[in-house]
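This view holds just a subset of the chains, kept in their places.
When the chains are written out, they are named A, B and C in that same order, and each has its own residue count from 1.
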């Protein structure tokens, strides 16, 4: 039971229709999934802003390959307990080449980190001076 | 202020000392960070079990490279709000080759996913039939 | 599939029946939603305590108007990933006057905060001295 009924193509505002067209062009597919349809049903400006950000982060050239990006997305979505996002990004990762072996490693790391996160919090482990990396990455 | 004072090398039980020796051998470094010292102070069996699992997941051969593994670990740790783990794995990822450009992309994906996770939950977006991937990865 | 079957009106204990009567009187409606019925099925004392607190916080006079209170409730429920609570409080907020424009702004803020929360945690941003507000609100 959604809180807002996902919008069909018919009846979209011109602004939402333009976003849907860009989603289709960017992905090379006619399929527009319910996440965008729900945003379209709520608010054109939010739809446009979120899609713009997703396009900038996930579809633009960069140093991380598409499968790695999707696996990081899955890691966050699992930890946040977002069932829809787990489904959509697991499907996306597989479509982009995540094999069963990669998925098993991904879930093993998520499970391990969830465990050690809890332990570090329970023990209030003091941050080692050696981890002072405040000069940032190379 | 930790809830258990991290253990020094002196005074470790033989079982804990063996784990510390394996940490040093596996990593090729004399440094044992506070996470393991806190576990050692609490319980030998827990220390041994967690280290065994971390070694199996993070240090064993596999399909994901070491930097990718650390970035997934960071994604989970950030989402769980574990400050110690963010520090230790950001340092580890950088030591294993995460550049500033990679870190920027990683944080961009974490930020984006956090946002769309919240929206999908707020809208209770219904899972698309197209995402039925119950046959699993290829 | 609930873990406890929600209680019907028939068969309530006198203590639970009194709570249900107060819910109906406070809300001016005969409808008692499943949250209260599930608590009634588990424990009368817990039902009474939670309802008493909700009445004190949400139904008592105060400085925040009813729609604002419900929007804050939604913000917490979305972040905690509580699907039932998202549904019940979205319905309540709309019944109390939340328009589509307000809901779009609410979700935009929730999405934005989720994103900057993750970034601040990932970067371990030091709290600015200017934010020292320990004297509290005016």
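Note that a contact is a pair of C-beta atoms (placed from the backbone, for glycine too) under 8 Å apart; a residue touches a chain by one contact, two chains touch by 3 or more.
Because the structure is predicted, anything quoted here is derived from the model rather than measured.
Colleague: Total subunits of the complete complex, with 3 given?
Modeller: In total, this homomeric complex is built from 6 copies.
Throughout what follows, only the chains that are shown with their structure count from here on.
Colleague: If each chain is a dot and touching chains are joined, what shape do you get: line, ring, star, complete or other?
Modeller: complete
Colleague: Report the chain whose mean Cα position is at the greatest distance from that of subunit C.
Modeller: B
Colleague: Centroid of subunit B to centroid of subunit C, CA atoms only: how many Å?
Modeller: 34
Colleague: Would you mind pulling out the distance in Å between where the CA atoms of subunit A average out and where those of subunit B do?
Modeller: 19
Colleague: Please set out, as single numbers or ranges, the residues of subunit A touching at least two other chains.
Modeller: If we look for residues of subunit A contacting two or more partner chains, we find 1, 3, 42, 46, 50, 76, 80, 82.
Colleague: How about subunit C: which of its residues touch subunit A in the complex?
Modeller: 81, 86-87, 90, 100-101, 103-104, 107-108, 111, 118
Colleague: Which stretch or stretches of subunit A touch subunit C in the complex?
Modeller: 1, 3, 42-43, 45-46, 49-50, 76, 80-82
Colleague: Name, in rising order, each residue of subunit A that touches subunit B in their complex.
Modeller: 1-4, 6, 31, 33-35, 38-39, 42, 46, 50, 53-54, 57-58, 62-64, 68-69, 71-73, 75-80, 82-85, 87-91, 94, 98-103, 105-106, 108-110, 112-128, 130-131, 133, 136-138
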